[in-house]
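The complex is shown incomplete by one protein chain, all other protein chains being positioned as in the whole.
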Amino acid sequence: MYMDCNTEEIPKPISELEKTVIEDFALFDDWADKYQYVIELGQKLLPLDNKYKTEEYKIKGCQSTLWIHAVRKNNRIYFYADSDSTFVKGLAAVLINVLSGQPAKEIVDSHLEFIDKIGLTSHLAASRSNGLSSMIRQLKLYALAGSEGLTT
Amino acid sequence: MYMDCNTEEIPKPISELEKTVIEDFALFDDWADKYQYVIELGQKLLPLDNKYKTEEYKIKGCQSTLWIHAVRKNNRIYFYADSDSTFVKGLAAVLINVLSGQPAKEIVDSHLEFIDKIGLTSHLAASRSNGLSSMIRQLKLYALAGSEGLTT
Amino acid sequence: MKTADDHTKTSSPSTMLTFDPKKVREDFPILQQKIFNHPLVYLDNAATSQKPQCVIDSISKYYTEYNSNVHRGIHFMSQKATDAFEEARVEVQHFINAKSDSEIVFVRGTTEAINLVAGTYGRQHINEGDEIIVSEMEHHSNIIPWQLLCLEKKAKIRVAPMNDDGELIYEEYEKLFNAKTKFVAITYVSNSLGTINPINKFIAKAHQNHVPVLVDAAQAVPHLKVDVQKIDCDFLVFSGHKMCGPTGSGVLFGKLEHFELMPPYHGGGEMMLSVTFEKTIYKEPPFRFEAGTPNIADVIALGEAIRYMNRIGMGAAFRYEEELTAYGTQLLKDIPGLKIIGTASTKTPVLSFVLEGINAMDAGMYLDTLGIAVRTGHHCNEPVMKHFGIPGTIRASMMFYNTKEELNFLREGIMKTIKLLRR
Partner (left out) sequence: MKTADDHTKTSSPSTMLTFDPKKVREDFPILQQKIFNHPLVYLDNAATSQKPQCVIDSISKYYTEYNSNVHRGIHFMSQKATDAFEEARVEVQHFINAKSDSEIVFVRGTTEAINLVAGTYGRQHINEGDEIIVSEMEHHSNIIPWQLLCLEKKAKIRVAPMNDDGELIYEEYEKLFNAKTKFVAITYVSNSLGTINPINKFIAKAHQNHVPVLVDAAQAVPHLKVDVQKIDCDFLVFSGHKMCGPTGSGVLFGKLEHFELMPPYHGGGEMMLSVTFEKTIYKEPPFRFEAGTPNIADVIALGEAIRYMNRIGMGAAFRYEEELTAYGTQLLKDIPGLKIIGTASTKTPVLSFVLEGINAMDAGMYLDTLGIAVRTGHHCNEPVMKHFGIPGTIRASMMFYNTKEELNFLREGIMKTIKLLRR
């Protein structure tokens, strides 16, 4: 499910993956189940090497810290993440699930409308310190950057 | 009705006068009529000589000015008042009607419970700047003072 | 100087509907009552307006369904409250056409907003010898904070005068500017006179001199379409309670470029990113200026008040108010011994007047016995009273829910007052 930069496999296009995620989440109609599902997704995330858990790779949220590392290979971008919050790690997993292994340009151009459709945002702090949008911004920045912060 | 220091007449005791005033006001059950009655009482007040309309005799209210002058004769105190507000003058008249010509000691000791019973206070600004209580305080001060501000 | 800026009185075609004040009145439960056996005629709107049922309901709904502290919580009600609170901010943003909701700070009212600016931006920028321009028709709330600041900083207040119609004299205002001028604080609309100032022109002049301008819009937002981008003010302040919103709600608008450089106002919860005993790092605007638990219920209800005004159609409502003003002026101006104070060519629905030989408070109290609520006194506008050489006025201030019949009652009441009180 999660794309590793060391596999040769090529993921389905973003739009198709988005559809699948929407369908997956549609199976749960209450918040408790969705929450648990997000947690599970996080638990399956590929591990992030401890050497990337530094200031440089940090995204500071309201009550949690997230580290994201990106690898470029054949102009595709692969993401790795970890967090001190299991839930935030799960959220990262939801995004990485769709974006990891995609061509850089596709990532930058993606609208990620599925985020609103899976019904998580209504349970996230609406305050501007909302971590999700900064997470997305960061993923896109990595894709855009090409070099900085990337291991090619 | 209003005691002049030049007449020999002696007023009824305060308690009796209070009773009369309560009865008089009881004739009116709405605020409009009471208001008009107060105005009328003011219009009948004995005139205050212009020479007393100075800073010295002034009681500053919220939106009006009242001048009070007191005369002592045979240890009785006689009050004279005027105001730029017809209503405030009327209020002064209600008090003077009861207190003018009374023995100084009686004035100082009076409780003036009739004030609450005639149903005016509920229509007066409840804020501390309430002119009525400063009016009463001033009348009692005059009675207490004996000399200052008094023409004997 | 004879016309206010055009845009203030026009409105989009979509709101050009017929306006039915009788119908709108039904939205305001308080107006349905009798006072001393007379139907209430509420003409004290410039002091505070009444509230439609939907605004009252939004407060009850908040406390009944989702009362919770905002911005800090991760639970359902806290998120719902935070959403509603931030939606109100966006509602206010659109109401005055601010560029971003970060330019909107919630405060208790106009007075607090002005003090906030004086205490932050003012303290930062005003130095010894500097000058602050205010006008002769300012509310005390737009005088005293600047006086206090000038006292602290050894700076000086300069006063832009008005003429006997109650209009600011542009040529005199112009002359006040010099190298020492550092700030202008000016009202959009006078609360005692109703004068609508041509605020664009006054702001443009200040900007030519690189001087920022605070606009007191307390009496403007209830009666005009206010557009902070069009008038290009640096700060704009108003109270919720004068525009169908609850007491305890108010707004400070400031251009983000100013907000970003301003120090915090209050210290407390939610205005900083991190706190140690050595150092505190502040949040970005608007949160930097909103320390402590805000007035959540009333901010949400202020948002609802704006939605209400949008629903009834501000364009139509404001045009109807102009009609009321014209009608009322016509009704009163021939009453013998009555003198209208404030005869500017563009006015909000305010009729201030004096009655020859009659104390204003006496008149107000008598009108009250007839169920007519007006205000008397100096209306926190002592310099204006001084200009006209009077201790105060009787002020009948209207809102779109007032009717011509009510103004007829007012006229009758004044006639009775004169009969009873003229000596």
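Worth pointing out:
Labels A, B and C are assigned to the chains in the order they are written; within every chain, residues are numbered from 1.
Assume contacts are C-beta pairs under 8 Å (C-beta built on N, C-alpha and C of every residue); 3 or more make two chains touch, one makes a residue touch a chain.
Keep in mind the model is a prediction, meaning the values are calculated, not measured.
The chain omitted from view is touched by exactly one of C:Pro212, C:Gly248, C:Pro286 or C:Gly328, namely C:Gly248.
Among the residues C:Pro29, C:Gly129 or C:Gly337, only C:Pro29 touches the chain that is left out of the figure. Touching the omitted chain from chain C are residues 29-30, 33, 35-36, 40, 42, 44, 47-48, 50-51, 55-56, 59-60, 63-69, 72-78, 108-112, 114-115, 118-119, 139-141, 143-148, 157, 159, 239, 241, 246-249, 264, 266-272, 274-277, 280, 291-298, 361, 364-365, 367-368, 372-377, 380, 382-383, 386.
Within the complete assembly, residues 30-32, 35-36, 39, 62-64, 84-87, 123 of chain A touch the chain that is not shown.
Rule of thumb we're sticking to: only the chains that are shown with their structure count from here on.
Look at where the CA atoms of chain B average out and do the same for chain C: the two points lie 41 Å apart. With centres taken as mean Cα positions, chain B sits 83 Å from chain A.
If you average the CA atoms of chain A and of chain C, the two centres end up 48 Å from each other. Counting partner chains per residue, chain C has no residue touching two or more of them.
Residue positions of chain B with contacts to 2 or more other chains are absent.
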